[in-house]
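Of the protein chains in this complex, one is absent; all others appear in place.
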């Protein structure tokens, strides 16, 4: 049992932490996050140069990490800095899909992703699928030359600037079946996507994608026909570790900002941090964050496990914990700040917004609590530690 | 809209409140509550003389009350005094059943109940029925002379001293059907009940009743064969109003005891009531109790309503609220007291125990939340106030 | 004990409903229902409609142009307005300054300012909080120094809601530094067009502009604008803050918002069937609905106590805390209900007459904005922590 990071990871964390601290002010972050493309392409190149993107892929795919704890280290730091650049959808979800199921030609794109020269995104969820992995209404019908896609994809992150988009579609079975889902790699420059794009509440850009008799070639298929569900579960699992670690970093920062504030803000002649009711609420926040940290560690450790139930339960437990605690901390840190916590000018509110919005990505606390319960039904009532 | 009690009810409340204050010390209450019969027969006679039992029945049945608000007024005061005498099972549930469905001969017993000369009890719930009204495994089979009963009844309150017991049994249909339940009135002196009796956690006596080929005469039947469900719902509804009002009284008393304690108890040189963390927790308790009071008012007002969904939703809402808030207040008032809150010698712990145990009678908070949701499914999504 | 309205109260409710039915412009109620931003003109339009009916100043006695309504009638009116998605009546002139002028103003002040509130000539805002004086209001530092027939005001106010639209502001200012901090405060009326006043909008986390900072540099105000005695302004301030607020629990808003939430949850699909039937979501919904059912009665009880001659005082703190918790929980569930469609941020959809394509379902657009904006409910108007201090001291005696 060893809770220390490896030297490599510690060095990466230190480098990344320093870089973020140097590069971002809340103003420059907000400007990039709310810009027409939703992030800073300049910073993105720098992240690539620093090797941060490479840390999210394993050696086989040209990276030097890719394990649960690599993701956790990077994303916790991204969260602390409220970084809005497209790490999750581009590297973890789209890149992860290529790494997991792509053929050699498709995997070649990973190199460009790691280098920062190309970005990809992940168009799986749909207007009526909520957080379900298997509910896919978009269809792909085989033609002589390839496939014809019809359907709609919801809230596809950074679609405006993506060079590639990975689209899931049903090639057989019913709307809610695990079987029969396939994945396709589209080059956004060469297909005519119908996109209605917009900024998002906590920064970053996204769009609604409509596929209207869109034809793609045979070689767009990723992996085996109809067998995408397990790939989706795998990359979304990695996405959950990433998001949970990001949330942990956001919470840490929000806590520190709040502690700083109540140490200096005076009411009735004393710093409000001297009021016991606030002290106890801050102590609760600290305790909850430590539980979140443990949940992230559990999820990161579980990510490479073979046993599906054990792995997916740890992932759902973490996402549930993050959703549940995240809302509490967002609300409490604003409330403890009082009026100033509502001001756009302060970093705090933006951290709070990100924390709440993380619960709307890859399944919220209710979804993952339900999933944790369902997965548990396959276990005997007795569990070993 | 008038939230004042009628003069009659106010007078009753004042009389009852004074009587309880004069008669009970925590020691005498505990002695009676934990005695071999679980209450004081002497006090019971005095309650009868005061007319408190009569207030729980309407004029048609020889009483002078019987409405939701009559029950609420009486039981709130009983709760404040942590009264352990058999008001609920004897008067509200058993007496209420006779009033609702008994024939003239059976109703004649109500006079004795009001006079305090006889007591009855209510044997409906079963070892495997949990809180369900309709799950009845006990059977009654018609014979030439009457009925033969087989089955088991769980936690029948004050069965040791009851002169009568009302037993529900299935005369047709499946174990979980609303139809096919019948009620029987048994004279405990003339039937050979198999009873394993015991004291209960928050005072009062109860017992497990086994019916083993017990034969009863034809005239034991209460109401129509197989039509008991609505009667049960009606009397249990009244029981819910009574229990909720009792809980309100218990909460009020526990709150007052806690306020008194923290005003005098000093730590670090000041009364602990000066610590803001405790102040805010006490303010939360006060707010929750006011919500409980409103829930009790809503339930009492709903009790006589014709519209089943509206009535039963108000009842389930109140029992849910009482269960939810009750546990919180029991735990918080003990915690705020600290070590002394754990001492048998203080009244507080006994109030806390009663509060928690009320959630185990007539359906707990989960049961009633589920019931509230189910009942709501029959409504359109738009509700008027 | 009778929970039903009396027949005359019911008749009044019907009258209010009929009025809202015919006089509340559909354009405005649709904007409110859709969570869209109301302009100054929109709000003035609604004020004028109410004033024409004589129902604008429902907290004032009849002799000053108010309705003279009972607490129950006020509650019914405000509740029905919320249910009908009427715009909010701005409280600054009507519920805050008006009662203070009526109680503490001199005849000239009453006869000049009150009619102007009713007819919309003045748009008032509130100059109470300062950067260093929030919960601890009496710590305020803005000074007013007597100079001949004028006061010279210097300092800064903050969290001034709708101040960007206002031409008048009522302020608490420090006129003396002697004695306890409450003792040197005065209550004064200031024309915002006076030289030396600068209004800077504060952008809030939801991206909106509702509150402002107001800076005073040597602002010259006629001494006749002082309300009540010099250095006795704290009395006015307290009166204003504890002034009977029948609608502080916002029950009507919650009922309207809960209805909308249920409609959304019935439309959204969960894993198996509708979201409204999902066990976890249904439990959340039922819990807040039960809280609201209880709160309706709690609110009516407090009102009945007022109607019976009692003074709500600390009881309104109870309504504030629980009422805002309920409102916030409903906005939180509404955000939760729309799933990933809480993420898009589409400001045009917040504006009247938005015709562009909706992102996801049409009800999704304001959900996140409304959730974050409504965090203010437990902060402004005396934070819930301050309310708990009041409950602890005034009711519990701690």
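A, B and C label the chains in the order they appear, each numbered from 1.
Assume a residue touches a chain if its C-beta (ideal position, glycine included) is under 8 Å from a C-beta of that chain, and two chains touch if they have at least 3 such contacts.
Here the structure is a predicted model, which means the values were calculated and not measured.
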item	value
Absent-chain contact - pick from A:152, A:301 or A:343	A:301
From B:208, B:233 or B:310, residue that would touch the chain that is not displayed	B:208
Candidate in contact with the missing chain, chosen from A:6, A:103, A:117 or A:194	A:6
Hidden partner chain, residues of subunit C it touches	279-280, 283
Where the unshown chain meets subunit B, residue by residue	125, 127-128, 130-132, 135, 154-155, 196, 198-202, 206, 208, 266-269, 277-278, 327, 331, 334-335, 338-339, 341-345, 349-350, 352-353, 356-357, 359-361, 364, 366-367, 369-370
Interface with the undisplayed chain - residues on subunit A	1-6, 9, 69, 259, 262-263, 273-274, 276, 278-280, 282-284, 286-287, 290-295, 297-298, 300-301, 314, 317, 320-321, 369, 372-373, 376-377, 381-383, 385
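Convention: only the chains that are shown with their structure count from here on.
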item	value
Relative to subunit C, chain with the most remote C-alpha centre	B
Where subunit A and subunit B are represented by their mean Cα positions, the distance between them in whole Å	52
Rounded Å distance between subunit B and subunit C, as computed from the means of their C-alpha atoms	43
Inter-chain centre distance, subunit A versus subunit C - centres from mean C-alpha coordinates, in Å	38
Set of subunit B residues in contact with two or more other chains	276, 279-280
Sequence positions of subunit C contacting 2 or more other chains	385, 388
